[in-house]
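Remarks on the structure that follows.
As you look at this complex, bear in mind that one protein chain is not there, while each of the others sits in place.
To keep things simple, chains are lettered A and B as they appear, and every chain counts its residues starting from 1.
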Amino acid sequence: MSRFVRLGETDRPSLTLHVDGAPIAALEGDTLMVALLSQGAALRQSEFGPERRAGFCLMGACQDCWVWTESGDRLRACSTLAAPGQRILTSQPEASWPTHA
Amino acid sequence: MADPRIIIVGAGPAGTRAAEACVQAGIRPIVLDEGRRDGGQIYRRQPDNFTRPYAKLYGTEAPRAQALHETFDGLKDRIDYRAETLVWNIADGHVRTATRTMESALPFDALLLCTGATDRLMPVKGWQFAGAYSLGGAQVALKSQAVSIGHKVVFMGSGPLLYLVASQYVQAGADVVAVLDTAPYSARIKALPDLLAVPSVLWNGVALTLALKRAGVMVRNSVKPLEILGNVEDGLSGIRFRVGAGAEQTIACDAVAMGHHLRPETQLADLARCAFAFDPVTRQWLPERDGDGRSSVAGVYLAGDGAKILGARSAEASGRLTALAALGDLGLPVDKGEMASLRGDVGTYAKFARGLATAFPWPAEQAGALPDEAILCRCEGVTAGDLRAVMRETGAKEANRAKAFSRVGMGRCQGRYCGLAAAELIAAQADIPVEQVGRLRGQAPVKPLNISIGDTDA
Partner (left out) sequence: MSAASDVIIVGGGLMGSSAALFLRGHGLSVTLLETDLIGRQASGTNFGNVRRQGRPIHQLPLANRAIDIWRRSRELLGADVEYLQSGHIRVCYRERPELVGSMEEYADKARAEGLDLELLSGNALRDKFPFFGADVLAGSYSATDGHANPRLAAPAFARAAERLGAVIHEHTKIVDAQKIGEDFVVSAADGRTFRAPILLVTAGAWGNALSSQFGEPVPIVPRGPNMSVTEPVPYAILPAVGVMTPVEEETVYFRQVARGNIVLGGSTRGPSFPDQYRAYVEPQNTVSQLKHIRRLAPALGKLNIIRVWSGIEGYLPDSQPVMGPSATTSGLYYAFGFSGSGFQIGPGVGETMAEIIAQGATDIPIAPYTIGRFAKG
């Protein structure tokens, strides 16, 4: 299921990125948000509620669209361009520094 | 004296015209902007490899958008333009910037804040579901990415942007199910005298409504939003509402664009220690400024919608006026006649903006009526009931106090999207005027700041 619907500008070259391990196709010039929501319903899991989130303001103000790279970097999906080879996670990676105290 | 150091924050209508005035005066300003491209939000530019013409992107405002972009393109060699740069703090005569992990402290003699606006939101139960977007966000999706936010879209809220974006969606071929305006039609009649200050904009608005109706879009006034329906996995599935005192209705949709006009981005003015005052017309706290854009802090100037919502046309005028005021204060020759004329333009738009506030009133009462289970603060997942419980237990009725105890406004967005509604809820619950609730203090960083900031190896 897709959330966003493309209404034009579809003659752009395509590129491939990985989301949660699976390849997806996007178009050059897509934001990560558009790339992900053109083929999925959500971007991330809310930290404090049961619901999935899909961004809100699209202008870098609400901070609802942060996704993660497999190496643990944070990307704001509405203001980051999709790029070939990106490996994106839509769930926050479990901490790599667990303590056993 | 060396050339004065002028820093302009924001490359939208106000920032562009301010930069132009500086360049004309022989100054090379630094222009800092978070965007990848200039234009700001309202005249946001599409990526380089997109091909839609101006008329398609900006409708009636196409000539203004094009003129602004061409002006900026012409300035690029004569300004120090830093795109994708966040101003995260201001202190001791320096702005602090972050570009990825690079951090800089830039000194200034004059700082022009042209920070623009974001949507003003009134929460509706269920607005945390995927598929709910701000009205401005819905417009960005279309303008800068050529996508619709959903397969079946409802526009809900109030303000001129509601009709503008809905009709842009229709024209672009999106399936717009309904436009649900919380304002009564009578409010628009009442506002006519002020709206006539700028007849062309008034007429554009009327034409938009007619076009929507002709396209078969359901348009309703006096709407009381009750609930955004949906589920935690798939997101939004419909909207439940009432028209006036009528029966409840439900519309199926998978996206809603919501907003009640705009609010200025005032955090940097706050960090620059500018004084604020309550504006009873918009029920917002705004940084104080004189008619030429001088803030209460020497050397700090405020222009455009980032200071007060007067619209893009006014922002161009106030950006230029404020820059001229700053240049004059720095001892450079400025055209006093032009300043007087710009002041007149800004005044006209101020009258029109007052009309808009009357025509599309902020439905403050909706905040007090939010059901306890409704999420109020999306970032922290705080419900209206959580805030009310905190107020009962602690007696808190000041905005920052309520935030400290309840976490409302404490999340990543720093209260941009819940702060005004939370203040109205507190006022309703405590039965006090909203100005007594006060305003959330701005805290650095203005946007999230990476801990690797300043790490040159990162």
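Miscellaneous remarks
Everything below uses one rule, namely that a contact is a pair of C-beta atoms (placed from the backbone, for glycine too) under 8 Å apart; a residue touches a chain by one contact, two chains touch by 3 or more.
Predicted, not measured: the structure shown is a model, and the values here were computed from it.
Interchain touches from the omitted chain, evaluated on the whole complex, reach A, B.
Summary of contacts with the chain left out: across B:Arg78, B:His151 or B:Arg412, the touching residue is B:Arg412. Looking at B:Gly205, B:Gly347, B:Gly385 or B:Pro448, the residue that reaches the missing chain in the full complex is B:Pro448.
Although one chain is hidden here, its contacts on subunit A can still be listed: residues 47-48, 63, 66, 72-74, 92, 94-101. Where subunit B meets the missing chain, the touching residues are 88-89, 91-92, 94, 96, 103, 105, 393-394, 398, 401, 404-405, 410-412, 414, 443-445, 448-455, 458.
The rule we apply is simple: only the chains that are shown with their structure count from here on.
Those residues of subunit A lying in contact with subunit B across their complex are 1, 3-12, 28-31, 34, 37-38, 41-43, 46-64, 66, 74, 78-79, 81.
Subunit B contributes residues 34, 36, 41, 46-52, 118-119, 128-134, 136-138, 140-142, 145-151, 172-174, 232-235, 254-255, 265, 375, 378-381, 411-413, 416-417, 447-448, 450 to its touches with subunit A in the complex.
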